[in-house]
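Supplied in structure tokens, the structure appears directly below.
Every protein chain except one is present and positioned as in the full complex.
On to chain A.
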């Protein structure tokens, strides 16, 4: 297998990358880790004229604390993020989800930003960004803008990113230090894309749930925020929340599809079950804490 021919550029600054994307007039594709893009190139499902490799841009790498949150450079590798102390301390939900992204060998090269920007609906990183309330920073020659993760995804592999735009950062807001992480997924093998999964966080203050961020993956054309479930949880005491009823609300927000791996009904049934389990476990952890 061989990709269709393309030119290759390796800019060393964000400005240069944006200029290349602008000049390509929509014919360029950004490559970071390439763990999803190169298969698409090899299968000729993607045929860009120019590949803009952002691995030479230091400003797109690394993890830093910013006001009220943690900023992840999009070209940071998944393996690096997985073992990062700052992320471990402030974003345990993201780290938990990261452990399920691909395999050891693909995490070594795959990036956080690549997964977030690509928008594979069954991937963990887009759903984690939506659940945790991340903001995606975007640059182009026309200027910079920020988009909330829950407004970033339009459909399978479709986002609000214009062809001349580059993701330059993902900012995850802080959650209270004692928040609880929720994560469950069902996949055919560890490392495969999930058939269905959910990720999120709950915070408790004064005996009541004060904040809830929950999202599905593999349950529709995009990562899906479980809005109704979040609303139902906020203000409830952990011991009183009805996990089964809240899971029903969460499933009501989804739009799963059937494919050769699982039917839509299977996804709804299993989704409901893993949501109940994750929620019960989280609520019990808080009740006994």
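Simple rule for what comes next: contacts are C-beta pairs under 8 Å (C-beta built on N, C-alpha and C of every residue); 3 or more make two chains touch, one makes a residue touch a chain; residues count from 1.
Everything below uses one rule, namely that contacts and distances are computed from a predicted model.
Enquirer: Pick from "(2Fe-2S)-binding protein", "Acyl carrier protein", "ABC transporter permease" or "1,2-phenylacetyl-CoA epoxidase, subunit A" the UniProt protein name of the chain that isn't shown here.
Expert: UniProt protein name of the non-displayed chain: "(2Fe-2S)-binding protein".
Enquirer: Which of these, A:7, A:23 or A:178, touches the one chain of the complex that we don't see?
Expert: Reading the full complex, the residue touching the unseen chain is A:7.
Enquirer: Touching the hidden chain in the full complex, which residues of chain A are there? Just list them.
Expert: Per the touch rule, chain A residues meeting the hidden chain are 1-8, 10, 34-35, 38-39, 41-43, 51, 53, 55, 79, 102-106, 108-109, 189-191.
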